[in-house]
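A protein chain is absent from this complex, but the other protein chains hold their places.
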Amino acid sequence: MLKIAVMIKQVPDSQDITIDPVTKTLNRSQARNVVNPPDVNALEAALLLKDKEGGEITVITMGPPMADVALLECMGRGADKGILVTDRFFAGADTWPTSYTLASTADYLGGFDIIFCGEETTDSSTGHVGPGIAEFLGYQQATYVNKVEYEEPFFIAERDIEGATETLRIGKPAVVTITLNANAPRNPTLKKKIEAYKKGITIVANKDLKLDPACIGLKGSPTIVKDMKTVADPVKTPVKPGIEELDKVISVLVERGIVK
Amino acid sequence: MANFKENIKRINSSESISGRMPDYDAIVVGAGNAGSAAAITMASKGLNVLLVDRADPPGAKNLSGGVLWGNDLAEILPKWQTEAPLERFIDNKKIGFLTEKSSIVIDFKTEFFRDNKIAHSVLRAKFDPWMAKKAKEAGALVIPGITVESLAIEDRTVVGIKESGDTITANVVLLAEGVNPRLSIEAGLRKPLQDRELSVGVKEVIKLSAQKIEDRFNLTKESGMASEYIVGSLGNLNIGAFFYTNKESISLGIVSPMEELRRNGVTHTYDLIEKFKSHPSIAPLIEGGTTIEYGAHLIPEGGIDSVPQLYGNGYMLLGDAAGLAFSNGLVLQGMNYAIVSGIKAGEAVAEAKARNDFTAKSLAVYEQKLGSTYALKDLKTFKDIRKVTNNPKMYTVYPQLLEGILLETLWERGQPKKKTRDVIGEAASKLSVGKVKALTDLYGIYRRM
Partner (left out) sequence: MIDIKEKLGTIKYDVDKEYPHITVDDAICAKCPHHFCVMACPAQCYTLQNGKLLFNYEDCVECGTCSVACDQGSVTWHYPKAGKGVVYKQG
C-alpha cells in the first residue's frame, strides 16, 4: 500500500489566452480553467503505479476556492482524496513559498511514499515547485520522468535524455516530476465523478499548517518582477499550402506506399 | 413503438438492477435549456436529481441562433433578467426577403417589446453554464464532461444510464440530449433523424464594438435587433437566414433545410453563409467586424409530425430531442419550447414521485401538461407549415414579384407610370407564374400560416 500524493495546479487554458493588442498583456479573463496539462500526466503516472502496487492517491493543490473543481476532476479520474490548500495568507506566492507551503501540507498529512508533480506549469514554466517540495521535505527526487515503477524499497524512474532512456533508482520517500505527454491519461468516469462530487474535498488553511506568515504568500516571496518587455510579433510567413501542394504531398505519400 | 419493443428484447442486461433502490429520483441527460429547466424544477421540489452534460463547462457544446423568449424561464428563475448573462433585449424585429439585388424588409420596432423586455439575444456558451449553475444551486448534482454511452433498460423500462461499464439508476431518465439524440435513437425511443425534419444551421459570431452596433442599428446601450430573412438570391437553393445583435458582436447565420441541400447537391453549406454575408444589404452591416467564432448545429424543423412519443416507462423526451421547436419562415424558436418542456417534464416527475409510479401511464401527465401550453398547441396549429416553408415560390417567385412591383412603383425612370394592378400582372407574367395559380398558392400560404 503506497501512500501517493499528486501536486496539481489549476491554470488558464493556454488555448484561451490572448494578447491584448494595445497593452500587450495577457488577457486570461475569458479563459476556462483546467488542470495544468503535465499534472494530468503526473496523475496518470500515479494511477498506473497504484493500479500495479495498490495504494491511496491524494491530490493536493494550492489555490483559490474555485480550484476545487480541478481536484474533483482528478478524483473523477481515480484519485482517492482531494486537498485544497487555500488561505488569504498563501495568496501571491512565488515558487519558493509555494514549494514550502505544499511541502508543509505533505508533512501535515503525515508524509508520502512518493509525490508526483508535473514537470512545470503552463502559466509560469519555472519547473521549480517539484524540486522545491523535495528539498523542503528532504525527499529523494527525479525530474522530467516518463514512467515510475516500484521495486521495494526503491522507485525506478525512467527519463528520456537525448537519444536514450536513463533509468534511475531512487529511495523512498521521493518526489518525481512527470513530463508532458509522458502517458495517455485515462478519462474521468461518471461513477467516479459522482463519488468525487459527493465526497467533496478537504480544505487546509494556515490555521492547520501554522506557518510563519513572513515565510508564505506574497510576503514570503523573494521574486520581484522588475520589468516586463514585450517582443514584437514574429513575422508571419505568408505561405499557405493550397490544395495543389496538398495533392503533391499526397502523391508522394502514395508513391512511397505510406498511404493507399 | 414496435421498434422500441424489439430493442428491449435485444438488450440482455447481465445483472438485474430491479429491486434495488435507484440512485436518483431523476437523471437528466443534457444541460441545455430543456435539461437545466427540468433539473431546476425537480430539484426545487426536493427531488434527488443528477444532471449530466457531455461538455465541460456544461452547455459549452450548445449553439443557437440566439434569441430567447423568457416567459417560461421567468417561472423557474424569476430574476433571470438581472442575473443571467444576456446580450441585448430585442425591441426591433425585422423580417424580410433577400433577392439578388434587393432586400424587402418589414422593420417592426415597438415599445411593446421594450416594456417587459422578454426577448433577449443570448450566447449559449455563456448562458447555458449559468442555467446549469442554477440547477446546482437548486440542489441537483451537475456532472459536466461526461458522455452517457447508453440507456439501461430492463423489463421494457428505462432504469438508468450507462457509462464506462457503470450503471447509474433512477426512477426516470429525462432525455434532453438535443437535436441529435443518440441515446433515444439507439434505444429505439424515437426514429432515426430524417432529411425532412432537419435544417443545417451555420453561424458566425462577428465582433463589432458596442458603439458601432448601436450606431449602425439605431439601438440604445441595452436594446437589440433580431432579423430573419427568406433568402431567394441563391439560385435554386431555398434557405433562411438570421441576424441578431449581441452586446459586442453580431450573431448571423443561415438555415438550410437538409432536403434543399440534398436536392441541390453542389453547394457547400459553409459557402452559403459567405453568400449571405456578402449580400449587398448585409455586407455593410458587418463591415469592419471580425469573425470570432464559427459554428454549426442541426435544427429540428419537422413540426408536429416529427414529435415522437414523448414518454414511456421510466423516460421522457424533452426539447430538441423531442423535436419541440417552431419555425414558420418568419419565426424560428426553440429555446422557449425547450424550457417549457423542461418545466412540464419536471412537474410530471414530481407528481409521479408522489404516486411512486413511473410507468408510462403515470408519466403521461407530461404530455397532458405540455399539451395545455403553446408548445404543442403551436406545432398542431401550424401542422401544415412545411408546405409553406417548402414552397420554392416563397423563396424565388414571390420575392421577385414583390421586387418587381416595388421597382415599378418606387423607381422613377422617367417613363409613364402604370396602375398597380397592371404592375402585378406584368411582374407575374415575367416570372411565368399564372395569376390564378399564384392566387391559389398565396391563399394556401395564408391558410397555413
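To keep things simple, chains are lettered A and B as they appear, and every chain counts its residues starting from 1.
Please note the rule applied: a residue touches a chain if its C-beta (ideal position, glycine included) is under 8 Å from a C-beta of that chain, and two chains touch if they have at least 3 such contacts.
Given the structure is predicted, the values throughout are model-derived calculations rather than measurements.
Engineer: Tell me which residue among B:27, B:67, B:104 or B:125 touches the hidden chain in the full complex.
Structural biologist: Touching the chain that is not displayed is residue B:125.
Engineer: Return the single residue from B:222, B:293, B:351 or B:426 that touches the missing chain.
Structural biologist: Checking each option in B:222, B:293, B:351 or B:426, the one touching the absent chain turns out to be B:293.
Engineer: For review purposes, identify every residue of chain A that touches the missing chain, sorted by number.
Structural biologist: Its contact residues with the unshown chain are 15-16, 30, 32, 184, 187-188, 246-247, 250.
Engineer: Give me the chain B residues in contact with the hidden chain, please.
Structural biologist: 54-56, 59-64, 123-128, 144-147, 179-180, 182, 193-195, 198, 200, 202, 204-205, 249, 251, 258, 261-262, 264-271, 274, 278, 291-298
To be clear about the criterion, only the chains that are shown with their structure count from here on.
Engineer: I'd like the Å distance between the centres of chain A and chain B, where a centre is the mean of that chain's Cα atoms.
Structural biologist: Their C-alpha centroids are separated by 41 Å.
Engineer: Okay, in this complex, where on chain A does chain B touch?
Structural biologist: 32, 73, 76, 187-191, 193-194, 197-198
Engineer: What residues of chain B sit close enough to touch chain A in their complex?
Structural biologist: 50, 52, 57, 141, 143, 145-146, 148, 161, 163-164, 166, 168
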